[in-house]
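Note that one protein chain of the assembly has been removed; the remaining protein chains are unaltered in position.
After this line comes chain A, so read on.
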Amino acid sequence: MKFSRLYLALVFFILYMPIFYLIYYSFNSGGTMHHFESFTLDWYKEVFDDTRLLIIVLHTMIIALLSSSLATIIGVFGAIAIYYAKHRWKQTLLTLNNILIVSPDVIIGASFLILFTIAGIQLGFTSVLLSHIAFSIPIVVLMVLPKLQEMSPTFIDAARDLGANEWNVFTKVVLPYITPGIFAGFFMALTYSLDDFAVTFFVTGNGFSTLSVEIYSLARQGISLSVNALSTLLFLFTLSLVVVYYVMTQRASVKGGQK
């Protein structure tokens, strides 16, 4: 018992150590990652002074919000389509959906690059947005479908019995019921989009860049600790998203816990 706890603590320590190491040196006035001189916020100041970087942050946010919103809408309808599909098709569709989630980002990125080149879509904002929407949809489907499946089909009968047409059934019964799943899907899509590197790296171009791609190229140059500062900020932002998501699902499960 005691040993297993120690083991867990060790695993988490090893997993998080590099991140904390990176965060620690983002406050280093020395300018290197091996000797801590004194505390400074200069690197953060540098990040905020760099307008090019701020524009990239803005782009990343826009891409993330836009792609996850659109992916959520498409994914919800996709989940509903799978839910209503005939049994044999249901399994096939679900498998196709899951393959997209587990297949390596590099392959998805490369295939998108080929697709966009053939289709003549210029690499840049549009291509990044489209590919982010595409890899987010299966995630949304995966989060929404279980909610639909746990919903008793008599809810739909009951609503129709009370005079609801198809649209009423959808907006007043199905949608409210699966809302927790929709939010979960949206937040998952948001975090996937925010920290995606591989796919974006393939399909971006024309000077358009997102944070992870930018951090990668800065890190390769390997000089400035402003990369550390930027990474820290990104880490904190993702962390806050996870916390928000956690609080929301907690509240939802308390509300709908007893059935």
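Following the convention adopted for this analysis, a contact is a pair of C-beta atoms (placed from the backbone, for glycine too) under 8 Å apart; a residue touches a chain by one contact, two chains touch by 3 or more; residues count from 1.
One rule holds in what follows: contacts and distances are computed from a predicted model.
*Asks:* Which choice in "Fe-S cluster assembly protein SufD", "Peptidoglycan D,D-transpeptidase MrdA", "Spermidine/putrescine import ATP-binding protein PotA" or "succinate dehydrogenase" gives the name that UniProt lists for the one chain left out?
*Replies:* According to UniProt, the chain not displayed is called "Spermidine/putrescine import ATP-binding protein PotA".
*Asks:* If I consider the whole complex, including the chain that's not displayed, which of A:163, A:207 or A:222 touches that chain?
*Replies:* Only one listed residue reaches the unshown chain, and that is A:163.
*Asks:* Pick from A:16, A:36, A:89 or A:155: which residue touches the chain that isn't shown?
*Replies:* With A:16, A:36, A:89 or A:155 as choices, the missing chain is touched by A:155.
*Asks:* Spell out the interface residues on chain A facing the chain that's missing from view.
*Replies:* 152, 154-155, 157-165, 168, 172-173, 176-177, 179, 255-259
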